[in-house]
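Removed from the display is one protein chain of the complex; every other protein chain stays in position.
By written order: A and B. Residues from 1 in each chain.
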Amino acid sequence: MATSYQLKRADFIFKNENDWEQVLGKILSQNPQDLINELISSELKGRGGAGFPTGLKWKVAAEQPSDTKYVICNADEGEPGTFKDREILQRVPYKVLTAMVACAHVIGAREGFIYLRNEYWFLRNELEKVIDEFEYYCKEINLEFKIKVFMGSGAYICGEETALFESMEGKRGEPRNKPPYPTTWGYLGKPTVINNVETLAHTYTIFKYGAKKFYDLGVQYSRGTKLFSVSGDTPKPGIYELELGMSLQDFVYEFGDGDTKAVQVGGASGFLVPRKKFADTAIGYQGKLTGISLPTGGSMMLFNSSRSMYNVLDNYLEFFREESCGQCTPCRVGCQQLLIGIKAVKRAEKPASYLDKLLRLTETMQYTAKCGLGQSVANSFSSIVENFREEMIY
Amino acid sequence: MTTKKINISINGFPAQVKPGITILDAASDNGIIIPTLCYHKDLCVAGNCRVCVVEVAGQKRLSAACATPCEEGMEILTNSLKVRNSRKHIIELLLSEHNADCTKCYRNGNCELQELASEYKIMTQDFIELLPYKTYSVDMYSPSIIKDDSKCIRCQRCVRTCAELQGVNALTVAHKGDHMKISTFMEKAMNAVVCTNCGQCINHCPTGALVEKNYIEEVWEAIANPSKHVVVQTAPAVRIGLGEELGFEPGSRNTGKMVSALKRLGFDSVLDTDFTADLTIIEEGTELLTRLKKALVDKDADVKLPMATSCSPGWIKYIEHMYPEYLDNLSTCKSPQQMFGALVKTYYAKARNLEPDKIVSVSIMPCTAKKFEANRPEMFDSGYRDVDYVLTTRELAIMIKQAGINFKALEESKFDRLMGESTGAGVIFGATGGVMEAALRTAYEIVTGREVPFKNLEIAPVRGMEGVREASIKIENPKPEWKFLDGVELKCAVAHGLVNAKTVMDSVKKGTASYHFIEIMACPGGCLGGGGQPIPTSPEIRQKRAEAIYAEDSHMQIRKSHENPEVQKLYRDFLKEPLGEISHKLLHTKYLPRERF
Partner (left out) sequence: MSPIQLLIKDLADKYGRNRENLLPIMQGVVEQENYLSEYSMVEIAREMDLPAAEVYGTATFYSFLEVKKMGRFIIRICKTISCAMKGKSQVVFAIQDMLKVNVGETTADGRFSLLETNCLGLCHKAPAMLINHEVYTDLTPERVREILSEYMAK
């Protein structure tokens, strides 16, 4: 069933209103519980890809009895095809900083970090300048909150929140066992709220305009807007803020080049949707209105009919083989097996039926990997092989 | 204190468990075994092999049993189809990355991965073998340890062992993704880094990725050579560990059978390291008293206290790397193995009218660092290599099996003489605290003329498995020549596992502790938990071995080193006096400062 949603563009995040001082004042005048309620009723979910309810995260962290807590902005934007967080930090950094203060105010933190991926080193000076100005202002209004930029060192997996903590603690960025979760045991073992850059920017919108304005956008279970990083075979690559819940059909109509064969939703760890399923696929979180609903960190890669899906898959698997942290068996060995496996099938060293063995392996990887990323590394494999099996075979 | 239990169900059967307990422990308490690989009782939980995954009702994803705490109402399935299929996949994945040429593996028959593969009947290799895609290296440079990366399953038990138990950190995890591997600093050879050769990594390795360098064939050859006189010495902890490799439960005492087996293997003389353990006590005890006299009476500022034991070669290399400024605090006594070696090719050779170069001196040790120790350039004081070959308990067990000896059915025999007589004090060298206890038994008696004031000579405060233990003995009413010790409270510390050695040394360094004498053993539990002992090891197993050691002691007729008649004879006939000239030449040694980084 096709959704009737047309693409609804929005313009909140990048609207440069230069009103952060007022918004900050408004936030600080409210008590934490009200702010939490505001967030919960907005139904904002994490925009990094995992989609955990933001209000709940802040609430749990606020309830922890600890003198030291941290707010961390996750700017380790490493998912292939995603580049929205960079734009936010470049264009509206103060929104993110204001949101971090809001979070600190809610949970009772005095220190915050922006974990910035090493690839974005060129943003660092500018960002630190803004932080200086921001901190200066905070001092003027007697607000005790420090923000530091922590530079990543080049590891995709550090986008996983517990791996990010490990990395900040000076260790290898290997995801931890969960539970405990970051809200109780985060950076340096302290309760920590870690939010994606975009998530924080949305909280700015919510605190400024109220939850209702945000809630009224999007569809049930997928409220509000979301930034999409559009790349691949498209005449207009770039970043777009759209209401959630759109159908992929409408999306392709707007952004495709007229020959779109498939769209990879959610980057290398996401799913490939072939043309025949565009109409039945909605972009949003689980709890669906339509046939399939795909959450996404916002990476939308379009492929036209000139592209070999084998090459696409090969590229993704190569990526994961390198970027898996390597600690857990299903992800470390599984990624190698998938990659070598499709090569073997392509060269006819293994029969086509070997793909089915590998598909069963992807289930195991999904069930047993230690972290969220490890659980999703095989998504591209299963969706591409299921839909483009003929392209995988010799 | 009573804690309220929570209700869970495992495979449909209700169970009550302590809150916070992991699924793995809860299952084990309820008689269900969940397979593990990266999990080890001695180490913190890693949760990275994923072999222990179980299904929790209501969750799509499986949970690692070792890392997931039980919650009220949890319904756990440890053997559902989903669990079985996933587990099988994971074992297959590990095998695809593993050099599974089992028949050529040193750990063939005692490998956790092999066991799992057998249990799950992995009969085919469906996944593509990954070995040809990678370059693996085998590091054979260390005289003690061989590291074969092709057999590594990256469970990181060795890394955690080296860091958590030993505080050495010679091993680390390096790189990521498919390149992730267990490595040393800059991928140097094990003998070129801070490795202490303790071998705990071997004991904790589930596969054959870390094994001892074995000298079995060399020893067989020596035995077969009619022109050689092959002498073997056996360390105290071997006799209570060996049985585990040969069908006995942990904690079985097999001294007599071990001696019989060694005789049947063809050794010309089966002797006891316990003899030189007793000798060590005389030398080291005298050294301690001499140091105390210099410090207390002569006010000699150069004399270093506390004095630390020097029997454990892992500890020696550790202090050489980590605290080189404290080398003068080490007793200059060689370890019992090396004292034995030096005496075999001098005293023993002379007494038995043998050419020293015709003697092959073999030692059976619970230890891999002893292989390194025997190889040190300082250990040639007899004019020859004092100890030619060092075998671990495990290697001896292999030889016994190779020789077709039915160990269980063996009669009991006694050690041969010259250098085969020992005391209860010698045997407790094998347990943490044992050297301290043996030394106190002798030193106290030398000073006061009376036995140590403990029931049955059992100095309880230095026994046990606490990482660091402290004890003090007040000296009252000493003999006239030890008058200066009257009223002195002799303060001692005992540590085992190098991470505990660090604790002690740091407090010595900071000046927060004022010990006179410290005993340090590199391995958890002391030698009985040594890196050359049977695999597996666990706190329970080490506890049982300790009980066996102390039982050996209490069954000995003579329980104080200075009462060992052969030791007394040795002084009369050869050494003349403790710390004398010959002692200095043969029984004492020097240490070498090494780089920490």
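FYI, contacts are C-beta pairs under 8 Å (C-beta built on N, C-alpha and C of every residue); 3 or more make two chains touch, one makes a residue touch a chain.
The shown structure was predicted, so the numbers you read here are calculated from the model rather than taken from an experiment.
Q: Can you list the shown chains that the absent chain is in touch with?
A: Within the full complex, the chain left out of view touches A, B.
Q: Can you work out which residue in B:V173, B:A397 or B:L485 touches the chain that's missing from view?
A: Among B:V173, B:A397 or B:L485, only B:V173 touches the chain that is not shown.
Q: Please identify which residue in A:K69, A:R172 or A:K226 touches the non-displayed chain.
A: A:R172
Q: Taking the full complex into account, find the residue in A:S42, A:T82 or A:T162 that is in contact with the omitted chain.
A: Spelled out, the listed residue whose C-beta touches the missing chain is A:T82.
Q: For chain A, which residues lie in contact with the unshown chain of the complex?
A: For chain A, the residues touching the absent chain are 77-83, 85-86, 117-122, 150-156, 167-174, 188, 229-233, 237-239, 268, 301, 303, 307, 311-312, 315-316, 318-319, 322-323, 325.
Q: Tell me, which residues in chain B touch the chain that this view leaves out?
A: 163, 168-176, 183-186, 193-194, 596-597
The rule is short, and it goes like this: only the chains that are shown with their structure count from here on.
Q: Hey, how far is the Cα centre of chain A from the one of chain B, in Å?
A: Chain centres of chain A and chain B, defined by C-alpha means, are spaced 49 Å apart.
Q: Where on chain B is chain A touching in the complex?
A: Chain B residues touching chain A: 45-51, 53, 60-62, 64, 67-69, 82, 85-86, 89-90, 93-94, 96-97, 126-128, 130, 133, 153-154, 156, 173, 175-180.
Q: In the complex of these two chains, what residues of chain A are touching chain B?
A: 155, 157, 172, 177, 179, 320-330, 332-337, 340-341, 344, 350, 357, 360-361, 363-364, 366-370, 375
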